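If you scroll down you'll find the structure; I have some questions about it.
Apart from one protein chain that is not included, each protein chain of the complex appears where it belongs.
For subunit A:
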Amino acid sequence: MRRFAFLLVLLSLALPAFAVQPSEVLDDPALEARARQLSSGLRCMVCQNQSIDDSDAELARDLRVLVRERLVAGETDEQVIDYVVSRYGEFVLLQPRFNMRNALLWAAPILLLAIGGAFIVAQSRRRTRPVTQALSAEEESRLKEILGDSE
């Protein structure tokens, strides 16, 4: 069921056209490979979590063509990405940038692994030490009773 919603989403855009059209493909294979690489990291703004490389939407096509034009004009990958972000905002990036705002996101796996690991080590240290069982209050009073210890 969960996937239905997803399928529906894709469907709403999955007109029988293709993602990359033959007419869009650049002659220079190296440049085309860079274009494919870049477009697989850019979000199709009108789709659901789909890259412009996979999407059939008109807007995705425009963006693919734009990326290729910029590459042909001799821009570096970073320049192309910066230009697209300046036009569409960071929402367009499928891979969030490494910045302070996203620090929690990127640090999460390492942080969690470290905290979890530290916790396990601490636990096993604590547990390998012999544990003496404290007496319960009831046992304590019974013991006192037996020993005849009156305060």
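Here is the rule we go by: a residue touches a chain if its C-beta (ideal position, glycine included) is under 8 Å from a C-beta of that chain, and two chains touch if they have at least 3 such contacts; residues count from 1.
Simple rule for what comes next: contacts and distances are computed from a predicted model.
Peer 1: Looking only at the UniProt record of the hidden chain, which name from "histidine kinase", "ABC transporter permease subunit", "Cytochrome c-type biogenesis protein CcmF" or "Carnitine transport ATP-binding protein OpuCA" is the right one?
Peer 2: Missing chain, per its UniProt entry: "Cytochrome c-type biogenesis protein CcmF".
Peer 1: Which residue among A:Asp28, A:Asp62 or A:Glu90 touches the omitted chain?
Peer 2: A:Glu90
Peer 1: Would you write out the residues of subunit A that touch the absent chain, in ascending order?
Peer 2: Per the touch rule, subunit A residues meeting the hidden chain are 1-12, 14-22, 25, 41, 43, 48-51, 54, 89-96, 101-102, 104-106, 108-109, 112-113, 116-117, 120, 124, 127-128, 131, 133, 136, 139.
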